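A single protein chain has been omitted; all remaining protein chains appear in their positions.
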Amino acid sequence: MIIVLRPQATAAEAQDILARIEQAGLQPLHMPGSERVVLGALGDERVLAGLHLDSHPMVESVKPILTPYKLVSRETHPHDTVVHIGSGESTTAIGGTALAIIAGPCAVETHDQMLNTARAVKAAGASALRAGAFKPRTSPYGFAGHGEEGLKILRSVGDEVGLPVVTEVMDTADIDTVAQYADALQIGARNMHNFALLRAVGAAGKPVLLKRGIAAKIDEWLLAAEYILAAGNPDVVLVERGIRTFETATRNTLDLNAVPYVRQRTHLPVLVDPSHGTGIRDLVAPMALASVACGADGLLIEVHEDPEQALSDGAQSLYPAQFDGLMRALAPVAAAVGRTL
Amino acid sequence: MIIVLRPQATAAEAQDILARIEQAGLQPLHMPGSERVVLGALGDERVLAGLHLDSHPMVESVKPILTPYKLVSRETHPHDTVVHIGSGESTTAIGGTALAIIAGPCAVETHDQMLNTARAVKAAGASALRAGAFKPRTSPYGFAGHGEEGLKILRSVGDEVGLPVVTEVMDTADIDTVAQYADALQIGARNMHNFALLRAVGAAGKPVLLKRGIAAKIDEWLLAAEYILAAGNPDVVLVERGIRTFETATRNTLDLNAVPYVRQRTHLPVLVDPSHGTGIRDLVAPMALASVACGADGLLIEVHEDPEQALSDGAQSLYPAQFDGLMRALAPVAAAVGRTL
Amino acid sequence: MIIVLRPQATAAEAQDILARIEQAGLQPLHMPGSERVVLGALGDERVLAGLHLDSHPMVESVKPILTPYKLVSRETHPHDTVVHIGSGESTTAIGGTALAIIAGPCAVETHDQMLNTARAVKAAGASALRAGAFKPRTSPYGFAGHGEEGLKILRSVGDEVGLPVVTEVMDTADIDTVAQYADALQIGARNMHNFALLRAVGAAGKPVLLKRGIAAKIDEWLLAAEYILAAGNPDVVLVERGIRTFETATRNTLDLNAVPYVRQRTHLPVLVDPSHGTGIRDLVAPMALASVACGADGLLIEVHEDPEQALSDGAQSLYPAQFDGLMRALAPVAAAVGRTL
Partner (left out) sequence: MIIVLRPQATAAEAQDILARIEQAGLQPLHMPGSERVVLGALGDERVLAGLHLDSHPMVESVKPILTPYKLVSRETHPHDTVVHIGSGESTTAIGGTALAIIAGPCAVETHDQMLNTARAVKAAGASALRAGAFKPRTSPYGFAGHGEEGLKILRSVGDEVGLPVVTEVMDTADIDTVAQYADALQIGARNMHNFALLRAVGAAGKPVLLKRGIAAKIDEWLLAAEYILAAGNPDVVLVERGIRTFETATRNTLDLNAVPYVRQRTHLPVLVDPSHGTGIRDLVAPMALASVACGADGLLIEVHEDPEQALSDGAQSLYPAQFDGLMRALAPVAAAVGRTL
């Protein structure tokens, strides 16, 4: 950690801070420059955080050297983590050579809707089924999902077509219920900083898909994953789903830079959700191809048997035939970057 | 609601959509232009949302006319809401002529720290006490607060100095506990889109301070407040605390435009938190003055008896003497805009 | 154009605005709703802009229906524009089936540096050479380029290796000089809203590469292109190079959503610059593959014979061997989406 002092800091104040660094068990460094005195502290920076040097009135800035996360870092765990969801024959691996394609409607609406969509995505080659029973909605007047009734439909349809199922959990009070039906728990973008929820899914015994918050820096996203690993759950899958920027032509700005960036820094697998990342049906397929080309381990795609009648997110849901076309277009791109479908 | 069709939409498709608008009980309008056909639907747009016209492949865009919120709107409730927190002599009103100044440390650390700080802010003129017992922390390794033990300290210190107390609740599972000790519940910026929590505090029987999310548009912030009112709780106070932008010189960008903007659109009172809004101790006082000058109903200010030793947010916490100086500087500015301290 | 009136607008005020719409030669529409009166105006919205209805105190909002650009729109010009740069054998087409790969150092430094780099990128398959002689630099103390001397080196090296050359122009005063040496003029991100420069390159008789501004919405980028076409120059190539967001892990956030989005809306070709779009050498190759996968017509890539010695942008410049590797990796991805190198 590097500590830059203000110009008016005295030698005594510098010595006082150096003494505090040494007392914390770290190695202090004194670098007096012509315009600023710079101090250093070598060692575990998380210990140093307890000194709160950024609060000192004579400290201008504090610059950490090490990443704030450990368990998710590729430095401490160089090999790729592969997360398995589901059980028996329908188990899907996320993070290996084969791409994971998780598809389905935004929300569980009816058994028929789920079954028709599930059959279509399975036939086109999807490896898992997604749909929401608890839906985060910006307005209190929007359709908020069917709750446990929806979970039952999802589970039964998943079993019928032979696909593992992924669904969102929004409240610590619902985790046991959701975990009873789902093969993997999804933390939505709005809850990436719901730390109570992160700790709780860390103890739930199911793999977790962690979506990036719409205003989350990559380091914050990795720290959210660190929460889950620190709570004892190593099976975390990161999902890039677009960030909020000044651009309003698309619903979000899909930050594909994040895909190769996090793959260099973490051993966890990374998926991309081009449905939320664009919010526009016609952009989903090209951005799905781009996601795989830059190294994503798979995709999360919204597909609805009849998007015009979807209760939510219809504008970004693919028609089954479009999803089938996407899967066909994806095959040669996957092969071009050494992946399989 | 205005529905713009794609250039290739046929007359039959336009008629079909008009029929769906009419079936929903709304008045349809047909506006054929030279380059686009535009349709209109007059009536309650929330009914129309159920038609999901934005999902239609021949719809280019949908433009709502009315605001998506109702209960929080000044149109349906023209007079200012005044929210009272606390009981007996120490009750404080937020939203009237007198400014509400809620001050205290980021976190409850010890009884002595709370008491010293509480006495200092009370002496300087604060009208309520704030401190966190459940702390949201970006890193799982940060100090996360003392939980119920912290709530007990906060309550006892508030009673001792005669100030109502405000504290954050982060999880639906903690609401009953927090409501037992606190006079008002704070929803933090990271939880503004935690809809389960919004609904739950809507039923908790205590006033709620609702911080704006770091990436929340003003309409989304007002819809979050709508969740709480729709759940039966009319006592909501909005808190602007800075948004995330490209600027990194300050911790957040305090969006003071939002203060007069929301005051025109809602009857709910609005506070500003310049501590989180800047993240820099030396900027807190000037931005506090600016907040009051543009119409805020009060302030949320972090003060610590010894910021260098603070367990969190020390860099943005005022020394007690600085808070006292701020209150003295604030008095003439408040008077200049017709407010009292 | 849709005009939403404020709740307090009178019937007389509505009639007055309708009369103004009619006088402007457009068809007025009156849509009285339960909470708002909505007016419409059918016809050329650019005429209507002259009425300045958004300035009217009783107008709440104005919602345009049509795009603000015409000449660059695919609606008025459905077929892809192909822009040719260079002359004779070394001519390169941008916008056809073959991808255009424009590579070279950030800045012209010396003849040897240019020649070595040019030979390397030509050998690896680049179709044009890029380098700056006039460099925009955030600091007045940075290396600002060699000016005309640099242009001479660039031209002579381009001729020697047989590649057309592209370089930036920053000031209307330099256009004649730059156009004398370059095969295409680049407008940098910082000058996308330099309207005097846009008009001037519109009259310069050379193709223009128009980079997107770091805070430019897609519509603004297309309007900047419209400036150049309106000034008589149809040969405009759009370049996505990343936008500024809250994310600081990368230099910019490459907005690949923009690629399929603009390809649907404009007939002009679109390149991507993953060097500026990421700012990190190790991310350039994966993002180059992603760019082609989502439909870009080519790439702009910074390559330096010795990045450690580069006078600018060394951290994002590829080593020649890395560029060669990128070209090899690109070939199967290009083939997968129906393009050639």
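Letters A, B and C name the chains as they come in the text, with residue numbers starting at 1 for each one.
Everything below uses one rule, namely that a contact is a pair of C-beta atoms (placed from the backbone, for glycine too) under 8 Å apart; a residue touches a chain by one contact, two chains touch by 3 or more.
Everything numeric in this text was worked out from a predicted model, so none of it was measured.
Counted over the whole complex, the shown chains touched by the missing one are A, B, C. The set of chain C residues touching the chain not shown comprises 46, 49, 52, 54-57, 68-69, 136-142, 144, 170-174, 190-191, 193-197, 199, 213-215, 220, 223, 226-227, 230-231, 244, 281, 307-311, 314-315, 317. Although one chain is hidden here, its contacts on chain B can still be listed: residues 215, 217-219, 243, 245-250, 253-261, 264, 277-278, 280, 282-283, 286-287, 289-295, 329, 332-333, 335-337. Although one chain is not shown, part of chain A still touches it, namely residues 2, 4, 7, 29, 31-36, 38, 40, 42-44, 63, 65-66, 75, 244-246, 248.
In this section, only the chains that are shown with their structure count from here on.
Centrality by C-alpha centroid: the chain sitting nearest the overall protein C-alpha mean is A. Chain geometry summary: the mean Cα position of chain B and that of chain C are 39 Å apart. Rounded to whole angstrom, the centroid-to-centroid distance between chain A and chain B, based on C-alpha atoms, equals 26 Å. Multi-chain contact residues of chain C (touching two or more other chains): 245-246, 248.
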